[in-house]
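Read the structure below first, then the notes.
With one protein chain held back, the other chains of the complex are shown just where they sit.
Letters A, B, C and D mark the chains as written, and numbering starts fresh at 1 in each.
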Amino acid sequence: MTGLPLLSIITFLPLVGALAVAILPATMARGVALGFAVLALIASLFLLIGYLPGRPGFQYVESHSWIPAFGIGYKLGADGISVALVVLTTTLSAIAILASFKPIQTRIKEYMISFLVLEVGMIGVFLALDTFLFYIFWEIVLVPMYLIIGIWGGANRIYATIKFVLYTLVGSLLMLVAILATAYAYQADHAGSWIGAFDFEMLRAYATSPGFADGLQLAAFGAFFLAFAIKVPMFPFHTWLPDAHTEAPTAGSVILAAVMLKLGAYGFIRFALPLYPDAAATFAPVIIVLSLIAIIYGAIVALVQPDLKRLVAYSSVSHMGFVTLGIFVFTQQGLQGAILQMINHGLITGALFLLVGVIYERTHDRTIARMGGLAGRTPVWAAVFGFFVFASVGLPGLSGFVGEFLVLVGTFQANPGAAAVATFVMILAAGYLLYMYGRMVFGELSDFLTGLGNRLTDMTAVEILTLVPLATLVVIFGVQPGLLLNLFSGTVTETLDAVAPAAPIAIPDAAVIGGIVLLLAGIVARTGWVLLKPSRPVLQPEGGAAH
Amino acid sequence: MSDSLDAYLILASLLFSIGSFGFLARRNAISMLMSIELMLNGVNLAIVAFGAFGVTPAGAQPLSAQGSVIALMVMAVAAAEATVGLAIVIAIYRNKKTPLVDEYDAMSR
Amino acid sequence: MSWQDLVVISPLIAGVLTAAAILIVDMIRPGSSTLAVGTSLIGLAITAGLTIMVSGTAFDGVYRADALTTFLDVLFIVIIAMTIVFGPDYLLPRGLPVAEFAALLVFAMTGAMLIAGSTDLLLLFLGLELMVLPGYLLAGFHKTDSYSTEGAIKYFLLGSFSSAIFLFGLAFVWGLTGTTRVDGIAQALAAVVAGTAPLSPGLAMGLAFLTTGVAFKIAAVPFHYWTPDAYQGSPTPITGYLSVLPKVGAFALILRLFVGALGPLAEFWLPVMIVLATVTMTLGNLVALTQDNVKRMLAYSSIAHTGYMLVGLAAWAAGPPEQSAGIEALLFYGVAYAFMNLGAFAVIAALQKRVGVTSGLTTFAGLGRREPWLGVLMTLFLLSLTGIPPTAGFFAKANIILAAVQVGGPLTILAVIVVLNAAIAAFYYLRVIVYMFMRDSASDAPAPKHGALMWGGLAAAAVLTIVLGLFPGGLLDAAATAAAAITTVSGT
Amino acid sequence: MLQRSIPIILALAVVGLVMGVAAIMLVFLGQDWADALFWLLAAVMIGAGLLVVTMRDIIRCGLAMIVCFGALAGIYVLIGAPLLAAAQVIIYIGAISVLILFAIMLTQTKDAPSRLVFQTQAVPAAIASTVIAVVVALAIAATDWGELPERVRLATDAMSSVLFSDFVLPFEVVSVLLLAAVVGGVFLAKREPGGPS
Partner (left out) sequence: MDWDRLIPLIAILPLGGFAITALIGRRLGKQAHWIPVLAVFAVWLIAMATAYNSLTGAEPFGEHGYGATLFTWIPAGAFVVDVGFFVDNLTASLLIVVTTVGLLVHVYSIGYMRHDPGYWRFFAYLNLFMFSMLLLVLASDFLVVFVAWELVGLSSYLLIGFWYRKRSAALAAKKAFIVNRVGDVGFALGIMLIFVSLQTLNIQDVIHRVGTLPQTTIVVISLLIFAGAVGKSAQFPLHVWLPDAMEGPTPVSALIHAATMVNAGVYLMARSNPIFAHAPEAMVVVAAIGIFTAILAASIAMTQTDIKRVLAYSTLSQLGYMFAAFGVGAWTAAIFHLLAQGFTKGLLFLGSGSVIHAVHEEQDMRKMGGLARKIPITYATMLIGSLAMAGIPPLAGFFSKDEILGESLKLGFIWVWAVGFIVAGLTAFYMFRLVGMTFWGTFRGPKSVWDKIHESPSVMTIPLILLAIPTVLLGLFLGLPLGDSRIAHWLEPVFAEGLHILHGEAEPAYQLFGIDGVLILASVTIAVVGLAIGWRLFGVDIGRIRLPSRPERVRELSARVPFLYRASLNKWWFDDLNHLLFMVIGGRIAAAMWWFDREVVDGTVNAVGTATLGAGRGLRLVQTGRVQNYALGIAIGLIVMAGSYLLLAGR
């Protein structure tokens, strides 16, 4: 490779941008921020072009000793998955920044800084090859998002943002313990030398042979699982998501849905599977059951959401369920489909949130029931919205379909029953999305919207500009998913070789029954509790709801 | 009787616990100070007793001498503490107009 | 007493002289804060220089200037320097003298340094007293303020009570081992461990009293009661000092006493330490959740941090004595904790420059708007206290956890408890950020002007907080050598 | 009036009892006088101590404390540390007690002596301190100190040599300690011109 540390450049360009924004006057904040976001995007495109899909292992690796005392290194590297996700991140960050030009009018400097720092963290997560470095980036992501939701968010933003951070923190801190324990296990088995104890490649090599002790594997995988499951989010750790999505500003929701949810799935693929294969195999049935629950449950709950953003949020739960499902059936199609689904979900849901934002800008309302007949008033918006709604429904020819179908095929090989269950969500997805679309776009213009008069304008050029790239990508990946699939097929094979389940994963009745029993127990217990005393959100500082 | 270490130690512990009782029970700041002095004296008695009866390990200074010196130091420390304590008592007395500690509860929870 | 001895203890002498110098200068030119600060900084610089230069043992071994001593001494000196720097902005508007403030601080520092270096029970006790006595006085430094004096008397009464307890224990240990020397005690106890001598009830009780006394000084639950009141009442810069120096100093005492002297009995007091650590951090965090006064909240949080540090000690006690990871983690944590906590309190002090400004949460409402830089700095310190990378606080915690998992067994559970506590703690730290950035300011009074010293000190704290988080390597090595200095001794 | 003097009566009773025992031991059992003296002093010390923590009038408490320390000094003599006894008399009775009495004078309120002597928690306090006493006593009793059969008389020169060889550093530290205490104490006790009087 060239001597140029490309990955570091991609990762830290936004940071430079943040500093620049901090120094320069607020009037220039927007431009500068966008500029650096675009620079990062361009840099990441260089990576995309320069990356050679065929080769195994990582490319553009940069490795420097950082904390020699513990063998912690600054190590970045890219494989197919990282490349795809990094480009996704840079693209959507740029779009999100552009999209927040108009909506964000207060404290624009702080906003842009937070956003750029956020981008640094996300890219770092996708590129880090040192478990410690990974954790650091992982946590860095939290703070800017916390501020973005908490400062520029909606009415109930503080409750939402604190919930988001605390929830995520619980998981990630346990993951820290797991990372350190793993490192120590490695060190203890290498004559007390810390060298390589945090180096992902070394750890992976060790994990394949001789492999970590079972006890450690189970415990550590458990911790990783919790951290990632909360981030994905998997049922039943998903309840921070609707709140966060609903309260976050448009761009925040976009990034949250498009990239941050992917961090968890990426973590599963990059770290949890290769490092603890046996534990992963042991956990798989449970995770599959949880994913199935998430897929169906998310869709069903989405059916009755009065709030537009909440509906999309629950649809995310459902769609991300496909991702985790695809990962843990341990089949080529499943895993490839999962990764594809990650990217597609990023593009589609991101776009959906942008479109919701467009309407929210004009109406300052997200209640589906108050909308209606937008097709007549804002035809362009209606058309674009329809496009992405159908992409989200999983219409063939658009990218959403391929990922989902691959996951289903992969699942079918491992466990037809699971595939059958998951496939039924095709109906539900059509159900809630078309209900929402028809309710908002068709019919006569609702009284509420009529009341807005000519404030209800169609999309502006900038808004269209933010959506065009997404739409194009959705079509391209729908017609030529090979572009992506070939990118990371090699990596997928490597990962799967690490896990390599002997037989198709049988979901033990115990897992299913256990899950159901837990649900019922939860219902009973909680109902009792509710009847005893109605609980209200308490995680918020007194008076937190107020602006 | 007066030749048994235990007697002196128990005496010391008695003094110590009497002092602690005073500290726990009295309301007046100065009474509490006095109680602390009692406790310290209990400690001193124990130290001296150890010094008088303890076996000096080989090569060390005679235990009795050590004991006395330590006791001396403790006295000095007690004196310093008394100084500081009384200064603080006087200062707070100026603010609160009462020596009764259980009325110093502006800060709680 | 030889020339050599004097050289070895020269840092202490320098400390005392500095204090004296400050007082004398103040007599010549009364009330000149700049002069006082200047004198003390110069004196501290000299002290630091001496500390770094000298090494060896003095007074046939009762005082050792080894790596640990140097490490801690430098830390103490920096802490005091920062506190002095933060002082004037708060003291002057309230008509409090800077000179006595500085002098008392330096006295306390000398005491802490003495603890760091002494290997003799009596000397340790005296150092402890020399460290805390000025503390009592400083707590009540704002003598016309009823809160300050109330905090002071509570601190003093309980403090001397615990001193008496500590002394009682000391008496018994001494009486049973016949020596006040740390190494001597260690040998005597080694005999006990070896089984040649019994672990008598008397000794056990002595240890119990010692532990209690020390636990009080580091504000471990259930001996923490003085902390919230004393912290809340004291003048804010002094609160910062109180939350750091006496705590770290007491930990120095713990190192010398429990690691140095009682090391052989490690697995005997290990269970107690584990329980103490768990209770301490949990209670500290839980109660901190409910506080609306930031100083009081940070007081409880400091209790929690004590718990984290105790985990480091427990990690050492549970492992083989020569494995010093736990001690290193403890030392590192002490340093990180010192800077982030000082910084946080300094921000509060800066806010309180205008007399009458409370330390309530509402004071912070809209700070991000009114004084963005203070807001950002506070955020940084709070994040570090939370343990969010890339800050010193994060690496310190990670280090503690790493030490714990290295031992494994019950300590792994302790590590999990630590992280769960960290999650709880996040709530109340973040809450302050909520007020600073997500609430609108109650008062629209113009922001007071802060002195260059204040800014300098804050900058230093901030830089240290970040640098220690990003490049902890150097400090890690220092901590390693320091820890080695003591573990090797007790290992034998 | 009656229960006001209960503590005094109680203390006197203890003293009388012990003195009686001592007298009996001396006269009838012909024991050596040291034991008797020990009993006597112990009795006085404990009794006075009890008075210190129980009496209502704080000035009398102070006086009782002096008595208590005096008795302790006697015990020091008995145990063979006359020099320390001297120090006790000088430092405690001479300095600290007087200091305390001054403080009492300074902080006497108009309505002193105050209504209530004890905290509401006097009973638990009593229990707690008793338990401490019992625990310690048991521990002492259960421990084999391997002590000498009889007490060692302290050689004064030995003490001085120890003080100025081994304990020279502590000695110096103590001086610094006192200095610091004085500096701070003076500042704190000094009446502010503006402050409340």
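The definition used in the following text is that a contact is a pair of C-beta atoms (placed from the backbone, for glycine too) under 8 Å apart; a residue touches a chain by one contact, two chains touch by 3 or more.
Not measured: the values here are computed from a predicted model.
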- Identify the visible chains that the left-out chain touches across the whole complex. A, B, C, D
- Note on the structure: Only one of C:61, C:93 or C:201 touches the unshown chain, namely C:201
- Query: From the list A:146, A:167, A:322 or A:388, which touches the chain that is not on show?
  - Reply: A:167
- Touching the hidden chain, out of A:86, A:174 or A:402, is A:402
- Touch assignment to the omitted chain, from C:186, C:238, C:283 or C:350, lands on C:283
- If the hidden chain were put back, which of D:77, D:91 or D:128 would touch it? D:128
- Going by the touch rule given at the top, which residues of subunit B touch the chain that is not shown? 20, 23-25, 27, 32, 101-102, 104-109
- So that we can see where the missing chain sits, which residues of subunit C does it touch? 153-154, 157-158, 161-162, 165, 199-201, 203-205, 207-209, 211-212, 215-216, 222-223, 225-226, 228-229, 268-269, 271-272, 283, 286-291, 424
- Note on the structure: Touching the unshown chain, subunit A contributes residues 163, 166-167, 235-236, 238-240, 297, 300-301, 303-305, 332-333, 336-337, 373, 375-376, 390, 395-397, 401-402, 405-406, 408-409, 412-413, 416, 419-420, 423-424, 426-427, 430-431, 434-435, 438, 441-444, 479-482, 485-486, 489, 493, 519, 522-523, 526-527, 529-530, 535-539
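The definition used in the following text is that only the chains that are shown with their structure count from here on.
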- Separation of subunit A from subunit D, taking each centre as the mean of its C-alpha atoms, in whole Å: 72
- Between subunit C and subunit B, distance of the C-alpha-averaged centres to the nearest whole Å: 26
- Message: Centroid of subunit C to centroid of subunit D, CA atoms only: how many Å?
- Response: 34
- Among all residues of subunit C, those touching at least two other chains are 122, 126, 129, 133, 136-137, 140, 143-144, 175
- Task: Mind pulling the residue numbers of subunit A that touch at least two other chains?
- Result: none
- Note on the structure: subunit A partner, complex, touching residues on subunit C are 361, 368, 383, 387-390, 394, 398, 401-402, 405-406, 412, 415-416, 419-420, 422-423, 426-427, 430-431, 433-435, 437-438, 440, 471-473, 476-477, 480
- Query: Which subunit B residues qualify as touching subunit D in the complex?
  - Reply: 1-3, 5-11, 13-22, 24-31, 33-35, 37-38, 41, 44-45, 48-49, 51-55, 61-69, 71-73, 75-84, 86-91, 93-95, 97-100, 102
- Message: Quick check: in the complex, which residue numbers of subunit A touch subunit C?
- Response: 66-70, 110, 132, 135-136, 139-140, 142-143, 146-147, 150-151, 157-158, 162, 165-166, 169-170, 173-174, 176-177, 180-181, 183-184, 539, 541, 544, 547
